[in-house]
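Structure record follows, encoded as structure tokens.
Excluded from the complex is one protein chain; the other protein chains are retained at their positions.
Showing chain A:
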Amino acid sequence: MKCLVTGGNVKVLGKAVHSLSRIGDELYLEPLEDGLSLRTVNSSRSAYACFLFAPLFFQQYQVATPDQDPARCKVLMKSFLSVFRSLAMLEKTVEKCCISLNGRSSRLVVQLHCKYGVRKIHNLSFQDCESLQAVFDPASCSHVLRAPARVLGEAVLPFPPALAEVTLGVVRGPRVILRSYLEEEEAVTAGVLRPMVTEMSLREEDFQELQAQEGVAITFCLKEFRGLLSFAESTNLSLSIHFDVPGRPAIFTVEDSLLDGHFVLATLSEPDSQPQGLGTPQLPAPPLQAPSTPHLDDFTSDDIDSFMIAMETTVGSDASRAQLPPSLSPGPQPPCSPDSNSEEAEPSTVPGTPPPKKFRSLFFGSILAPAYSPQGPSPVLAEDSEGEG
């Protein structure tokens, strides 16, 4: 495999790597006939991202020489990112970037040809791997939003950097709202007074496409979304959001003739409206139709103290919580909780047993959902990480 990127496209490639690095620790590089694909999945498999750079994106694109196996590899995200670390430098000094994969030397070689004849050669070690592929289909999603990345980028700008999740909903007007999502326990421990809820409201005119019923709302992770947004903003593309009912993965896409990017993010299965409602009483009722049973079962952003409080204030669901070590969740990172894959056995629809975690693995989710169900027998849609990175 050999491909040559020149001029401004080097920065585009670098930007893409930066946004992928917000998701996974490993980067899957696969040269395909229709372009070079860069993919990653996060450790809890609740977020998947894929960029495909068309052959025309490159000055030269060669999938494989005839005697070679189709090359495919995975590298540590950190080491690949280090090649493209400084975007300002990429823009200022790098003239050409050549990526080649040579099975014989067992190295992924990235060469940067810089100004003044300086040349940087990175020989990265890699692992062979299976193809990473998530099963998703934007066409099957009933709701679609499309807007210039700048509009969405400005809309998420006011949210605090530490905010984990954001709720996107369509309300009467129609208007699209983006609201900071607060864990119920955050609200409880703070006595409902401290948390600040930020809400941005966008008009229909801001969108290039808006096909969604009033009242729909999904909650997803902001960090990954920001990653794709910053890519889309830098390339001046518009961003489409395909989504369905809460709990089903949302698909974020950018597309032009030379590249496309897909980010598939898990959404919270049951948005709990109660504290949100208290925080923003002016909010129209429909956007977050949540079941009335309150759960205090998410301790995704807890320190020990709030965990203890949760233990005390919840009656009845202690058992499910007690299985989980309290130290698992040091930060507000719900989708990264290491046990999300094990949740599959728990059907979230059984009444009275709230799911221990709200984010389910999106791959698993896509298997469960009949609409997505692939006919093939293999339940493994994404290759298991091979232990060692």
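Just so it is clear, a contact is a pair of C-beta atoms (placed from the backbone, for glycine too) under 8 Å apart; a residue touches a chain by one contact, two chains touch by 3 or more; residues count from 1.
Simple rule for what comes next: contacts and distances are computed from a predicted model.
Chemist: Just to verify: the chain that's not displayed, which of "Cell cycle checkpoint protein RAD1", "Aladin isoform X1", "Centromere protein X" or "ATP synthase subunit 4" does UniProt list as its protein name?
Modeler: "Cell cycle checkpoint protein RAD1"
Chemist: One chain is left out of this view; which of A:6, A:59 or A:79 touches it in the full complex?
Modeler: Only one of A:6, A:59 or A:79 touches the chain omitted from view, namely A:79.
Chemist: Just checking the interface: what residues of chain A touch the absent partner chain?
Modeler: Interface residues of chain A facing the absent chain: 75-76, 78-79, 82, 85-86, 89, 93, 107-108, 116-125.
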